[in-house]
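With one protein chain held back, the other chains of the complex are shown just where they sit.
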Amino acid sequence: MADPVLTVRDLHLAFRKGRQRTEVLHGISLHVNAGEKVALVGESGSGKSVTAQLALARLQQEKGTEAEGLIEVLGHDATRSPARIAAMRGHRVTMIFQDPTSALNPVFRIGEIFEQVLRAGGQRLRAQEARRRAEAALAEVQIPDPARALDSYPFQLSGGMNQRVMIAMALANGPELLLADEPGTALDVTVQAQTLRLMDDLVTSRGTAVLFISHNLSVVREFADRVYVIYRGRIVEHGRTEQLFSDPRHPYTKALLAAAPRLLGGGLPDLPQGAEAFADPLLVHDGCAEPGEVTA
Amino acid sequence: MSSKTSSVALTEFRSNPLSIIGLVLVALCVGLAVFADLVAPYPAHVGPIGDFMAINQAPSAAHWFGTDTIGRDVLTRILYGFRLSLVMAAMVLAISMPIGVALGLMAGYLGGWVEFAIMRLTDVFLAIPPLVLAMAIMGFLPATLTNAMLAVTAMWWPWYTRLVYNVVRSEAREGYVLAAEVIGASPLHVMTREILPNCAPAILTKLTLDVGFVVLMVSSLSFLGLGVQPPTPDLGSMVADGAKYMPDAWWLSIFPALAIMVLVLGFNLLGDGLREAFDAEV
Amino acid sequence: QERVLRLDESAVGEIDPAKGTDYADTVLAVNLYEPLVYPAQGEAGVQPWLASDWTIDGLTYEFTLRDGASFASGNPVTAGDVVWSFERLMAMGQGPASLFEGRVEGVEAVDDSTVRFTLTEPFAPFLSALVQLSVIDSTLAQEHLGEGPYGENGGYASDWISANSAGSGAYIIAEHDPQIETVLVPNPNYDGDPVDPAAPEQVTYRYSLEASTVRALMSRGEHDVTSQWLPPEVLKALNEEGGVHLETEPGGTGEYIMLNTRRAPLDDVNCRRALSLAYDYGTTLHLLTVTEGVAQGIPMSGPMPQGFYGSDPERRAPTQDMQAAQEALAECQYDPAEYPLDIAWIAEVPARERIALLMQATFSQLGFQVNVTRTPWALITQQVTDPETAPHAIEIAISARTPDPDSLAYNMFSSTLPPTWISSTYLADEEVDRLLEEGRSETDPEARAAIYDALSDRLRDLAPGIWAYEANPVYALRNGVSLPNLEQDDRRFAISGYGMLFKDAQIDG
Amino acid sequence: MSPILRLLIHRLALSLLVLAGVSILIFFVARVVPGDPARIALGPNAGAEAVEALREERHLNDPLIVQYGWFLRDLAGGDLGTSLYTRRPVLQDIAAYLPATLELVFIAGLMMVLVGLPLGRLAARHQRRGPDHLARFLSVLAVCTPAFVWGVILQLLLAYVWPIFPLEGRLSTGVAPPPDITGLYTVDALLTGQFGTMLNALYHLILPATALALSGIGQSARLTRSSMIETYRKPYIEMARAYGFKEGRIARRYAFRPALIPTLTVLGLDFAAMLANAFLVERVFVWPGLSRYGVEVILRKDLDAIVGVVLVIAAMFLITNLVVDLIVSIINPRLRLAEKRGK
């Protein structure tokens, strides 16, 4: 088995505001191996985004956050040496956002933003060279006229185009780990489907590891190798994608699958039953142990 | 849109030390103004009657802030000055705010020629710096307290119109306005019951900030000799009149100037705190 | 290094002598222009100036111009210039024109150096009034007539003379901005009264400086002569700091509290008397005191300032007497509680605020409710034209404009003149009117003195005003600068402004 | 037509409309209020005929609407009338006094931008920490103190107690003004190579400009701060951080530029406020600018001059806003490129 590029072990996170303390992660563990595509699925507010932010060492230094447990990114501890992680952002670890258009600064041209991205981590690069690489990267995500796209402002491109630009930026520096937080949920279904497939092709061909965050199980089915289901700050089920979809075991996972409307008809989706059972302990499918743990 | 609810805003407000300082200063000034009669050492010195044998005396135990050019206690006059400033600000805002808000609501919500007429009129008023407009008006009217207030009021409403207009324009796109319209609620209901409450934080914040700015404006008018008449204890005219005796009788204008600063500072910090807490655009 | 004299004045300067009225205008006029006669020094009357000599024959006054007199332009001063200047003054109808209004039948140039005025009736103050007739270089002015309502004279060079000088005075205009400052430099063609060898080579007359600015400039040595309007405390502070000396310029200016005799309750003489008796003369002078022995005011015993007919040096100045005031008020038909008094004070003169507040304090002891309003001068001149809207009381300084009591008393108290700030008591009293007319037409000095004494008594009875004090302008001069006309008693002029002849100033280096 | 040009033309047209409104407003306010300007102009000794003649000459006896007609006709010919007070064409007066005010306001405006924006940026970057509290307190203090108080305090401390700066005026005595090209002494001196004069003029500008600028500095710092904080919450800042952009670069460029858009718009208004505050500061520093003239003509009910001064100030305000609009539309590509939108 390849080395994990991201290891999270028994991670707790709480936010403190005044005297009030809210714990949002209650000890989650997960890992992503090099070149592996892993999905983290759960309902809104279950703690998906904060996990990604912790992995990028973006939350640790903020006032009122209390994180405990291990987060290791490419061999560095994100809790103890956040600066190390910060230095890797943009080239060894990158991220794709939910709404590509609002994630691109509206008053800068795509080219200017791209140049910055290429210089992430203090890489020296001449403007011409940056431009050439940016064009190549855009061509790879099938943007018809890369030169023109670079001279455009984000609002001049469609959401789908911006999403491709985001993907190109994320992959431009050959990262080892990509965090995709509900990529393209803000877009049209058709566009979202197209860009997801594009991203899938690219990361697969480069062997980039991906942590894919979504609230919709169906979306990740075609994409992920393994799936973690998170419910209210706890991982409730973990397994390889085919295992999970063919044999969901945890009541919450079952409910999620049942609640999705079916394309083939059959009336309204089933209403989730027995919500108390959602708090059942973690179910791990065969061969899906966390590194250093024994498979259940 | 101010998306924060009151309780969140309150927590936010409490956690900001500057806001608390502002609140304390405002409470202090208002308290002194209300209880001036009890606190002031020489209540008789509010009017024209001073001690002509004790003029221009430097600060001492008897007169903490010194005496003025006709022997009145400067501290006493500052305390009553607070009262006057606050009363004036309250009156000016009590008249100009509702007018401005009503016009802003109509312009923002009704649109069309109503919007055009109101907003162009507002532009006209906004194109003349308030002080200049107030001065121009004061130049034509006899300089009395009432006229000074009228002049300031006449140029103050457009700021509310514009503020409310902008808020309404963004609020009017919100779903809840659409919902009320679809239900069939009257424009009056939509404006006053649906949109107005959502402008409230912005208006409240601006009101708080404006107390300070009205005080500044009136003092500036007084400084130019266009404002409040003696012997009314007005902070601005005290600064202006005292400036003639600088630097020898420095207490004549420095203390009233500090008083203005404290008063305006208090309201500004408070207003800033509210703005941050409510996330209101002002 | 140039000898520069830097002064300031609170008002703004008008350099057209046919328009100017106030102190600053007078100072500019006497330095830029010359009248036929000039007030005498150290005594009453007039002295030769542009006219070297004159004869009076009944209604005819004939003046001979000084030999070789010439304007700054080099043009000689001729009788034609005098005629033109007089006609211009009367046509424009502003400034000093009222002094001559209806009095002069005709003026003609007998020859180049002789000019003859013919009066309509006997008018004793005529000669004195001529100190206000500045003679303008008509040859030069006619090149700049401009457009206007004066027929062939167009605009009478009104615009041009408001921006340029065309006189024969010791100085000429180098720069003039009515808002900011006027810069004067010596007139190279000046041939009049001798110029002091230490006289300034440049005079900067600045307008509307703040008191604190003047005070700071003085103590930094960047200013030479303060205006007379500084508050006493500021003068005192300057004096204590050293480096300056204080000089005074008494001369024909009364500080009157004008009482509006047309508005209730002051249309009742008893109410006016009550106010006169209640007025706090002592505190007024106390407030005006700069240092031991120097005050901005001196006691005034009646309507006429010292040195003028009708003033009585023996008489004691009035003092506050509340008892008598209450008694007078009891005689008054009005109940003070029902008649609030409006008192205005001139915004431009901060020191007057204290006097106004002092009145407010004292009159309210009589039971009046007193409102005090700070009013800009421009607005006051407006308000006083209508007795109905004019305030009940304003403190106004009135200066004799010529060295003759008539210029003061007639303008103030004659009921024949339209209401202006000078006549803002609106007194209409037959006896007063009769005495005023007699005083004008009587030419015998003794008889005139008696007439003005009677007038003073009558006015004291009627109390149309409170004779608060006589102005005694105090100037702070930088050490090293001296204005002998203010410093030596035998060089003083009877009326104010005329002593500010810059040619007589002395500046050491 | 380029969108910017179109925007400018649109704004210009609106500005002219507003200016027309201003002229009506001020014209009628000036005339409706009681008081006879002719009487005031001619002084107390003038005869009734002289006053009447002047009233007639100035059309003061005509109905208001007719008077406004006269006013418009003159305005069309570039004539703002004649001041009753200085007896010069109002335009000439304004041309004489405006440059001094402009110079003061420009320098103050420069200070406002050069000090206020970085201060606000600093505060935003350290939100709710030491530098932020300090910067906020200072800027609130600056805003809360009337310009005339700053003037008096600065003058007292830096020109009197420690005589570092000149007390008043535009140039030291003995320094000749530079040839009149723009009327701005610093610029004219620079253009003609008189560096000594330029430094002297700058030296005189420092105190009054600071007094004038302080509240603007505070205001712009506050605005920048809140706008930056708003921007910091935007997803694209999140993105910049996730991509390892340097924090300093984000503050100076990436967050600053978008934050500038709302800030600048409001700063245009603040600049206008400076024009008004100049009325106060000029008085303290004996600055020979438009404001003194303004106060004087207002006190004297010098109708034409009042209308002229207010119109010029309103015009300057509108021009400022036009310039701000232009800058904003350069920064904000959405405005500039609006045409190509919605592909």
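Assorted remarks:
When the chains are written out, they are named A, B, C and D in that same order, and each has its own residue count from 1.
Definition applied: contacts are C-beta pairs under 8 Å (C-beta built on N, C-alpha and C of every residue); 3 or more make two chains touch, one makes a residue touch a chain.
Note that contacts and distances are computed from a predicted model.
Hidden from the displayed complex is a chain whose UniProt protein name, among "Molybdopterin synthase sulfur carrier subunit", "Peptide/nickel transport system ATP-binding protein", "Proton-conducting transporter membrane subunit" or "Acyl-CoA dehydrogenase", is "Peptide/nickel transport system ATP-binding protein". For the chain left out of this panel, the touching residue among A:Leu70, A:Leu202 or A:Leu257 is A:Leu257. Among the residues A:Val38, A:Val165 or A:Leu217, only A:Leu217 touches the chain that is left out of the figure. Considering the whole complex, the residue from B:Pro17, B:Pro41 or B:Pro197 that touches the absent chain is B:Pro197. Chain A residues in contact with the hidden partner, per the touch definition given at the top, are 43-44, 159, 187-194, 215-219, 221-222, 245-246, 255-272.
The omitted chain makes contact with chain B at the following residues, 3, 5, 8, 174-176, 178-186, 189, 194, 197-198, 200.
Convention: only the chains that are shown with their structure count from here on.
With centres taken as mean Cα positions, chain C sits 91 Å from chain A. Per-chain Cα centroids separate chain C from chain D by 40 Å. Shown for chain D are the residues in touch with two or more other chains, namely 35, 128, 152, 160, 283-284, 299, 301.
Chain A has no residue in contact with two or more other chains. Across the complex, chain D meets chain A through its residues 128, 234-236, 238-245, 249, 254, 257-258, 261, 331-334, 337, 340-341, 343.
Those residues of chain D that touch chain C in the complex are listed here as 35-36, 39-40, 42-50, 53, 57, 85-88, 96-97, 152, 155, 159-160, 163, 167-168, 173, 283-284, 286, 288, 292-293, 296, 299-301. By the touch rule above, chain C contacts chain B in their complex via residues 210-212, 215-216, 231, 233-234, 237, 280, 283, 286-287, 347, 350, 353-354, 356-358, 360-361, 364, 370, 372-376, 379.
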